[in-house]
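Right after this comes chain A.
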Amino acid sequence: MNVLPLYAQLINLFAAILLLLSFAMLAQRRVLSLIDLFAAQGLALAASTAIVAFGTGQHHLYWSAGLTLVLKVFLLPWILYRLIRQLDVKWDFERLINVPTTMLIGIVLVVFSFNLAVPISQLASTVTRSTLGIAMACVMLSFLMMITRRKAIPQVIGFLSMENGLFFAATSATYGMPMVVELGIALDVLVGVLILGVFFFQIREQFDSLDLKHLEKLKEGE
Partner candidate 1 sequence: MQPDAISLVLAAVVAWLAIGALGIAGLRKLRFVSRVLFPAGAGVGIALAVVAFLAIGAPANAVVLPFGLPDLPFHLRIDALSAFFLVLLGAMSAAISLFSAGYFRSSEGTPPGLICFQYHVFLAAMALVLVADDAYAFMVAWEAMALASYFLVTTEHRIPEIRRAGFLYLLIAHVGAIGILLCFGVLQGGSGDYTFAGMRAAALSPAWASVGFFLALFGFGAKAGILPLHVWLPEAHPAAPSPVSALMSGVMLKTAIYGLLRVAFDLLQLQLWWWGVVALAFGLVTALFGVIFAAAQTDMKRLLAYSSIENIGIIVSGIGLAILFKAYDKPTLAAIALTAALYHALNHAFFKSLLFLATGAVLHATHERSLGKLGGLIHRMPWVAWLALVGTLAIAGLPPLNGFVSEWLLLQAFLFTPTLPQSFVNMLVPIAAAALVLAAALAAYVMVKFYGVIFLGRPREANLAYAKDAGKHERLALSLLAAGCVLLGIFPGVVIHALDPVNVLLVGSPVGEAAGNWLMLAPFGEDRSSYSPLIVLVVIVAVVLVTMQVVHRYYHGRVRRADPWDCGYPLQTPRMQDTAEGFGQPVRQVFEPFFRIERELPTPFDATPRYRVDASDPWWHWIYVPVARAAELAARFVGLIQQGRISVYLTYSFVTLLALLFLVR
Partner candidate 2 sequence: MTATALLSQAVQLALALALAPLLVGWVNQCRAWLSNRSAPPLLLPYRTIRKLFMKDAVVASNASPLFRLTPYVVFGAMCCAAAIVPSLATDLPFALAADTIALVGLFALARVFIALAAMDIGTAFGSLGARREMFVGFLAEPALLMVLFTASLISGSTSLPSIVDTLAHRELAIYPSLAFAGVAFTMVSLAENARIPVDNPATHLELTMIHEAMVLEYSARHLALIEWASALKLFNYSCIGLALFFPFGIAQGSENWAAIALAVPVLVGKLALGGFLLALIETVSAKMRIFRAPEFLGTAFLLAVLAMLVHLLLGS
């Protein structure tokens, strides 16, 4: 087996870091730490995007990297920090499934994603193809995180982290989507977070908490 070029190895390293961070977020109990982890994930993402840009000469990816850096490492964590400070929800929270079980499910998901991605990765022309599996695993783990959390903010962080996974898939597996699409996605994410921010206030105003258990009134079951 021939050795990959350095940049590819670096990307794989960052991919592994991303996955690790995803797991960490899955396990994390504190909201503030969760935001830190999210920012770290954004950083790893930006770095890997930059490396892909450097390694493959896809210069528009530098823009993507910059965008990611601004949006996901500075802007969004900053917004979230502010929100938490204003809403005063720093404390720990309970969750639907306990951490070890979540981790076990997470590992199963990772195996499944890898299994799914392997046949596809064979087809790719990019050097970084094996990262597709990791990206998929990140998406799945974020999904799992959203399921397990009972408070609004961590759920949103899960959502954003899922976006990270998607972004990683886009950059590493395909060297990035067309610029116009990426801009659009970024805009959507930003607007989405802003709207959610407004929502947090409204929810707290209505229910005096951000616990999602208040949002279970509309249903069909008895």
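How were these candidates chosen? In short, all candidates are chains of the complex that A comes from, given by their letters.
Here is the rule we go by: a residue touches a chain if its C-beta (ideal position, glycine included) is under 8 Å from a C-beta of that chain, and two chains touch if they have at least 3 such contacts; residues count from 1.
Keep in mind the model is a prediction, meaning the values are calculated, not measured.
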Candidate from this complex that touches chain A, chosen among 1 or 2: 1
Contacting residues of chain A [partner candidate 1, same complex]: 96, 112, 115-116, 119, 143-144, 146-150, 155, 212-213, 215-222
